[in-house]
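Shown here: the complex without one of its protein chains, the others still in place.
Let's look at subunit A:
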Amino acid sequence: MSFKVIDPGMLALVQDGGRSGYQHLGVTTGGPMDEHAFDWANWLLGNPRGAAAVEITYGMLVLEALSDMTFALAGADLDARLNGDPLPPWQTRQVQAGDRLTFGSPVSGLRAYLAFPGGVQAVARLGSVATVIREKLGGLDGSGQPLRKDDHLLPVEGGVVEPRTMPDWAIPDYAEPLKMGLIPGYQYESFSAAQRMKFFTSPYTVTSNIDRMGYRLKGEPVISEQSGIISEGIALGAVQIPQDGQPIVLMRDRQTIGGYPKIGCVFSLDLARLAQRKPGDSVEFQLLDVAEAENRRMLYDRHFSE
């Protein structure tokens, strides 16, 4: 029961829920860029939450089944095909030896998740298989490598799974305008009322400078009264404002500490939606109270803890 990697495509990484508990040593968390699609991919197979899956960025991946196998596909539409026939995301499929699963380029969204029964077998480092290339941690053999040609993807469980059907309401539209909730915090007070007004009323464009560390946005510059701060811990979704006034939204592979002023944090589930936006897409920020963020997060988590 396995898939063989014929062509690793642009970037395919093993990710689980992330590597927690080591940020005090400078080790970042990694984990799925789009937590929503990742969680539902695992849900489709009845996997435990945070089971390891393959995060496919952009596409071009080619896999060949070496035996009968079940998988789930969720997230971006990367023009996936099974033996040449279109295979839309948000479903499970059974394949047989010799079947080919290929990915083209993005039709909608940017990252897709491929889940297997029980997860993908990989060697845990510091309690996680999440791949962080620059830290040389995670991935199939633990050394931080993305999928490579001739790698084998093996499921953790060999038994038969009962596939589930995706509820329609949980399928997002990655083309819809994105207004991200921003929880004010950190150096929020160092931005004047006029600067905040600009920040919350201007559209920002996703630049081509986007990776698993951060999304650089471009638009109306916002200026902090502080040019730098004493380096402090960076939370998921923190929005750094360097001196040029262009926001950088910090994602899963962010560095653990940093010295740029931050206006606040993007709410985790909106960050997941940002991870599906491509260069040239437009996004906006809106003020979000931390209590509201907490409620939305708890409601979300409830789906996966039953």
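Going forward, a residue touches a chain if its C-beta (ideal position, glycine included) is under 8 Å from a C-beta of that chain, and two chains touch if they have at least 3 such contacts; residues count from 1.
We adopt the following convention: contacts and distances are computed from a predicted model.
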Task: "Branched-chain amino acid ABC transporter substrate-binding protein", "Sensor histidine kinase inhibitor, KipI family", "Beta sliding clamp" or "Sarcosine oxidase subunit delta" - which is the UniProt name of the missing chain - done: "Sensor histidine kinase inhibitor, KipI family"
Open item on the list: Out of A:T57, A:T70, A:T92 or A:S268, which residue would touch the omitted chain in the full complex?
Closed with: A:S268
- [ ] Pick out the residues on subunit A that sit against the missing chain.
- [x] 20-27, 29, 125-126, 134-135, 137, 183, 185-186, 230-238, 255-258, 264-265, 267-268, 290-291, 293-294, 296-298, 301, 305
